[in-house]
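The complex is shown incomplete by one protein chain, all other protein chains being positioned as in the whole.
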Amino acid sequence: MKRTLASLALVLALGAVLLYGVRQIAPAPGALRDHFVHRGMEQTGSVNLVSSIYLGYRAFDTLGETVVLFLAVAGVMVLQAGKQ
Amino acid sequence: MKDSELVDIVSRKLVPFILLFGCYLISHGHLSPGGGFQGGAVLAAGITLLCLSRGVKDTLRTFPMRRVSLSESAAFLMILAMGVIGLVLGRRFLGNFLPLGEPGQVPSAGFIFFLNLLIGLKVGTGISLVMFTLLREDE
Amino acid sequence: MSELVILLLVVPLAGAVVAGLGAYLPRRSERGPGLAGVVGLVSLAACLALLIPLAPWGLAGREPLVYPVGGWGEPVGIALYLDALAWTSSLVGLLVAFCALLFAVAEGKHVPRFYFFFLLLVLGMEGVILTGDLFNLFVFLQILSIASYILIAGGERRQALLASFRYLVISSVGIGFFLLGIFLFYKSTGTLSLRLMAGAGGSFRTLELAVVCLAVGAGVKTAFVPFHTWLPDAHASAPHPVSAVLSGVMIKVSFLVLWRLVSLFGAGDLRHVLLWVGGLTAVFGVIAAIAQTDTKRLLAYHSVSQMGYIVAAFGAGTAAALGASLYHLVNHSLFKSLLFLSVGAVIRATGERDIGRLKGIGGLAGRLPGVFALFLVGTLSIAGLPPFNGYVSKGLIASGLQGRAAAYLLILAAGAGTVASFLKLSGIFLARKPAASRGRTAAALRPPPPAMLAAMILLAVPCLATGLFPRVVGGALARVARADPAVGGIAGPVPGGLYSPMHLAELAATLAVGIGLYLLATRTRLGDRLLAFLRGRRAGLSTALGLLVAGFVVLAVLTWRL
Partner (left out) sequence: MAPYLILALFLLGIWGLVRKDNLIKKVIALNIVNSALIVLFVYMGSLSGSTAPILVERLHPGEGLRRLADIVDPLPQALMLTDIVIGICLTALALTLAARIYRRFGTLDIRRLEKAAAQDDGAPPPASPEGGSRPDDGQSGE
């Protein structure tokens, strides 16, 4: 019971702090978006703008993400193999 | 775990279409919603369905662990190679070195198309491998 | 020239893949692990070699070297930046990683995949150091973390699994806050580039909240109080070379993230909070360390404590203190990984890791003279005895904290605690052979192979060098710290009077209190009971997560109020 109350108080306090960040949610300043929308297709040749960012402008992130996947797959296999 | 004929037959008929849909998502990633990751996840879902209906052992006969694992590594090596080719050709690492082609065609958008294919392969094999390893426990 | 920057990332990545292919060699192949280890060593050596032509950007104070990945410019794409801070931390990080890897190869019991994970850990570290993009930073932090979860889970005791899981959950929540910070930043500035963000406007309040979110994310990995809860378990359960890298590199890298963020956004309030947090962390870590009976756990708590020094000096924010903070960061990387490796060599030789039981074996100083000498270098460094590097950087931190009496006293108290706990740890070497077993032949020890000693010597030499040439090293690091825009052009001179009466008095007081503390803690019943009580206090995972959230709330409220 004590733990429940403490957890509840904690979560509510967190909510109060974050409420500020959430209350005035607005779209980000649009310069970057406009660049993607107007120039994205010519620059990368991809009709799907998400793809043109994911694999074009920010392909480095995607490479990192593939590394994460590689790590996780190898990790799962190594951990399971050690079960004997 | 072959106790239901219904599950077995339905999944057997369904899986080819799921895999085909995955391939479609991957190859049209630069044109329509979807892409390498989404298509790869669909591929892995198809294979997971096979595992669930036919059992992991049977599925592994069609997709041997070693081969899947090797093709995952190969896909990653090729993704890395795509980046390095850009570097070697005097452009930047991970810079596009292929012609952009005509927007809207299936092979277009330079190396985005090929990266989609490779990432589809990588994600499909990777998630399948995780599923194989985790599901094999129960047998 | 800027191509070399991306090669710093491509080389470990390619090395990792090649080393990982060792897992596909035929099962009977005995050479797979050895080959994978050599591939790892070669790629790390290649990275170190890459740093040589880049040295002008590291030490001569040139403008940062920019590499736009994919050829896209900064706002739309991702750029890598190599500045003085990045160069210095790469050098130290790669050196420590190289030595730890050499140690692992010498142990000769790791599978090829171990080297795969290890190299990807190095990739994550380099990425975090070099990237200039906030979301890319997040991706590399995740690579760094995931590689470390897997490596920690490879520890041999079953607690390693639990430690890895706890670390996974705690650090994922921390990184969740980091992601929230990225959201707030993008929302208010419309860019993800760190450099451009600092210039862009945006709601001040939102930015402050964002910096707090990012600081919590980096803080969980840096492990200052109250985010330290995962560290002792994780660092104590990991395999020895991994412990060395975790303590020597990983917590430093995440601290550099914090350094960059705070210096880019000039978050003065946050700095002020960090001064206090650092002081408290230093004292807390050292108190917990004295209580431990497990050798590696004791060292792990010292990592918490020493990070406290670094954070406190950073929080003080003057040019001198920043230089001192960086100096201590470098020193701690060197001597703590040296300590972890030498204690690892002892554990490997004896099969024991408990201080009491190691004392029971007795006579280790004579039986493992090489390891003992190297351990002594690390111990004298961390305890802050001249002429070792710990004395220099602790002295610099103390003079950097002049005028902040409370933090200064906290740091001195932590220094005394360090002396006490390392007196305790040194007992494993210094204890004589117990009388009962004197007649019998001693149990066989596994002497460390030469490569293992070489790995430790490679760490001990820079440890001595940074202590013996404080002017050269301190001058270089002060220049690096001065590149921090928040500090501006204020000179950070190395105080000439490093051996001034003031510093020597500090040293004498620290030693006296430390020895007294040691005797009090180990020779009296009260001390025994107190230590047993402290040892029993461990934060559970739920408590740890509660502390994390509470820490975030407190930090946010404090930065708003100040």
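The letters A, B and C name the chains in turn, as written, and every chain counts its residues from 1.
The criterion applied here is as follows: contacts are C-beta pairs under 8 Å (C-beta built on N, C-alpha and C of every residue); 3 or more make two chains touch, one makes a residue touch a chain.
Given the structure is predicted, the values throughout are model-derived calculations rather than measurements.
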Chains on display which the left-out chain touches in the complete complex: A, B, C
Which of C:Arg260, C:Arg348 or C:Arg479 contacts the chain that the document leaves out: C:Arg348
Contact set of chain B toward the excluded chain (per top definition): 31-33, 35, 37, 103-104, 123, 127, 130, 133-134, 137
Chain C residues touching the chain left out here are 109, 135, 139, 142, 146, 149-150, 153, 156-159, 161-162, 164-165, 168-169, 172-173, 176, 179-180, 183, 186-187, 192, 233, 293-294, 297, 347-348, 350-353, 357, 446, 535-536, 538, 540-542, 545-546, 549
For chain A, which residues touch the unseen chain? 3-4, 7-8, 10-11, 14-15, 18-19, 22-23, 25-28, 30, 32-33, 36-38, 40-41, 47-50, 52-54, 58, 61-62, 64-65, 68-69, 71-73, 75-76, 79-80, 82-83
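Just so we're on the same page, only the chains that are shown with their structure count from here on.
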Counting only Cα atoms for the centres, state how far chain B is from chain C in Å. 39
Express in whole angstrom the distance between the two chain centres, defined as the mean CA positions of chain A and chain B. 21
For the pair chain A and chain C, the C-alpha centroid-to-centroid distance in angstrom is 27
Junction residues of chain B - those touching two or more other chains: 69, 76, 80, 83, 93-94, 96
Enumerate the residues of chain C that touch no fewer than two other chains. 13, 20, 69-70
Using the touch definition up top, name the residues of chain C that touch chain B in the complex. 3, 6, 10, 13-14, 17, 20-21, 24, 67-71
Spell out the residues on chain B that touch chain A in their complex, using ranges where they run on. 29-36, 69, 72, 76, 79-80, 83, 93-94, 96, 100-101, 103-104, 108-112, 115-116, 119, 122-123, 126, 129-130, 133-134, 136-137
Which chain A residues qualify as touching chain B in the complex? 41, 44-48, 50-52, 54-56, 59-60, 62-63, 66, 69-70, 72-73, 76-77, 80
